[in-house]
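Only a single protein chain was left out; the remaining protein chains are all shown in position.
A and B are the chain letters, set down in written order, and residue numbers restart from 1 in every chain.
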Amino acid sequence: METTKEVVINAEPFVVNIGPVHPSTHGVFRMRTTLDGEVIVDMEPVFGYLHRGIEKLAEERTYTGCIPLTDRLDYLASMSNNLAYCLAVEKLAGIAVPERAEYLRVIMAELQRIASHLIAVGSFLNDCGAFVTPIMYMFREREKIVDLFDMVSGQRLTYNYVRVGGVSQDVPEEFIPALEKFLKEMPGWIDEYDQLLKENEILLARAKGVGVLPKELAINISASGPVLRASGVKWDIRKADPYSIYDRFEFDIPTGAAGDCYDRYRVRIEEMRQSLRILEQAMKDLPEGEVRSEVPHLIRPPVGEAYGHIEAPKGELGFYLVSDNSIAPYRFHVRAPTLINLTALSDMMRGWKVADLIIIFGSIDICLAEVDR
Amino acid sequence: MKFERYGIGIAKGLRVTIRHLLRRPITTQYPEQRLNTSRRIRGNELIWDKEKCTGCATCAKTCPQGSIHIVTSVSIEENKYKVEKFEVDHGYCIFCGLCVEACPYEALFMGYAYERARYRRGELVLAKEGLLASEERKPSGYAHPEIAATLPKQSLLLDKDRGKR
Partner (left out) sequence: MATAWLPPDWPGNFWAHWAIFAVISIVFVLLMFMVFVWVERRAMGIMQARLGPNRAGPFGILQPAADGLKVLLKEDIVPAKGDKVVHWLAPVVAVVPVLLIFAVVPFQGGALLVDLNIGILYIVAISSVTTVGVFMAGWASNNKYSLLGAMRQVASVVSYEIPVVLSIVGVILLAGSLSMQQIVMAQDIPFILLQPLGFLLFFIGALAEINRAPFDLMEADSEIVAGFHIEYSGMKFALFYLVEYGEALAISAIVTTLFLGGWRGPLLPPWLWFLVKVGIVFFVIVWIRTTVPRVRIDQLMALAWKFLFPLALLNLLITAVEILVWPAVSLWVMVPINIAVMIVLVLLWSRFFKLGWGKVEV
C-alpha cells in the first residue's frame, strides 16, 4: 500500500515596484507590476508625481500669459502646444490669422514633429539596448532643428512663439536658407538611421510581435497619434478635421499593420519623411505679409466655450476653454494624448517578460509632464 | 526570431558605425570654445532703459509670474510719473519675453548673456540701478530688430557638420 504525498508548489505572483526613478526613465512614473517568475501578470500605472496644477494656474493668467504655461506641458513639442492653445482661443474669440502666419505656424509645427519623433525613436532604440548610438545620432539632427527654433524665438526648449492671431515676430532672413539646407540633408540622415537599425535581426526579434495593441482596443480607449496609426487605423486630424491650412498640402498618412512596437517605430520614421514633404511645400509657397493680426493686448472673448485640437507628435492634443468674458479663462482643460494612450499599457504588457516591459513602455512615447500636467 | 536577413541587417549597421570614425565629432569643447548664441536669445536677465520708461506698468501687468514690481509717484514739476521702485525678481522670471513685447515705449530688453548664475537667491533680485545696460549686461535682439542687426551671426550646427554619406 503506498501513499502518494501530494507536493503542492505554492508559487504566488509577487508585486514588484518599478519605482518612480528608474533608469530608462521617461519621467517619474511608477509601475506596480505583478510578476509570476519572469512573466508579467498585471501592471498598474501610478502617476501624478509631476503634477503642477497647470489647469488651475491658467485660471489666474491672461489669455496671452497662458502661452508660456502651455510650453511646459509637453516640453519636447512646445510649438505644437502653443499652436493648439492659440487655435482654441481664436475659435473662442473669432480672430482671423494672416496668411504668412499660417504658413509659419505649419512650418514650425512640422519641424517640431520631426524633433519630437527623433527623441521618441532614439530613446526607444536606447531601451532596446543599442547603447546610446541611436540617441547620439538623432540628437545631432535635433540640435539642428533646435538651432533653427533658437534663431526664430530666442530659446531652445520653451519657445513661446505662436500667439493668438498669428506668431509673435517674423523669421529673420537667415532662416529660410538654413531651412533649405536642412531639408536637403535630412532625408539622407533618415536613410542612415534606417541603415543602422531597421533590419537589425536582434531588433526585429525584440520588437516584432511584442506589445500588440489590437485595433478595436485602440479605438475603444480613444488612443491617438502614432500609437493608433500603428494598429491599422488611418486617422489623422490633419486629414480628418483639417485645421490651419493643412488642406492645401499633399501628404500621406503612414499606418502599420500589426500594432506592435516595431510598427510604432516604423510609423514614426515614416511620419518624419512626410513632415519633410509638407515642409518643402510650405516653404515654397510662403507668402509675404504681416505675421500678427490686430489683437487687443488683453483679450476678452465673449461668453462661450471652444475646443481646439491638433495632431501633436504624440497624439491628439486638445484644449477646452470656457470663457466668462473676463481676461482670464474660466476653465482651461488639456486633453493630454499621452495620458489617454497609456491607459492600454496593462493590456499590452500582460504575458510578456520584464525585459519587454521597458520596450513596450518606451514605444508608446509618453512625456510625464503632459500626463500629469 | 528568424534571421530574416541572415545577418545582413547587422552588417549594414556596422557599416554605418564605422563610417563615423572618419567624420569629425561635432562636440564643442565648452569653456574654451563658445558658440555664438541666437541674436534673439532670451538670456538670463532683463535690461531696463531708464530714460524711455514712463512707469506705465504694462510690463508688470503682462508678466504671467508677477515678477516685476513697480511703484511710481506723481511728479508735478516734470509732468510725468517718477519711477520710485522698479524691481525684477529673476528667480521668479521664466524669461518668456512677454514684458519686452508689451512695453509701448521699448524700454525693456532681454539680456544677451546666459552665464548669469549667482550663489545666493537674494542676488537675483535686481532694482533700478542694477537693471541698466552695461559692458557685461548687453541687450539682445528679442523684439528689437535694430539691436539684432548689430549682433554677431548665430553659429549653426548645420554649417559645422559637413558629414558626407
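The rule we apply is simple: a residue touches a chain if its C-beta (ideal position, glycine included) is under 8 Å from a C-beta of that chain, and two chains touch if they have at least 3 such contacts.
This one's a predicted model, so the numbers in the text were calculated from it and none came from an experiment.
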Based on the whole complex, identify which of A:V97, A:L203 or A:A218 touches the chain you can't see.
A:L203
Looking at B:P25, B:G122 or B:P152, which residue reaches the missing chain?
B:P25
Candidate in contact with the missing chain, chosen from A:D170, A:D236 or A:D356:
A:D356
Need a quick check: the contact residues on chain A for the chain that isn't drawn.
16, 18, 22-24, 36, 38-41, 125-133, 136-137, 140, 196-197, 200, 202-203, 205-206, 209-210, 350-356, 358
Mind pulling the chain B residues that touch the left-out chain?
1-3, 6-7, 10, 13-14, 16-18, 20-21, 23, 25-27, 163
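Convention: only the chains that are shown with their structure count from here on.
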Rounded to the nearest Å, the gap between Cα centres of chain A and chain B is 26
Name, in rising order, each residue of chain B that touches chain A in their complex.
1, 3-5, 7-10, 12-13, 15-17, 26, 37-42, 58, 62-64, 94-98, 101-102, 110, 140, 142-143, 148, 153-154, 156-158, 161, 165
Quick one: which bits of chain A touch chain B in the complex? Just the residue numbers, please.
61-62, 64-69, 71, 133, 140, 143-144, 147-148, 150-155, 158, 160, 168-169, 172, 174, 178, 181-182, 185, 188, 191-192, 195-205, 297
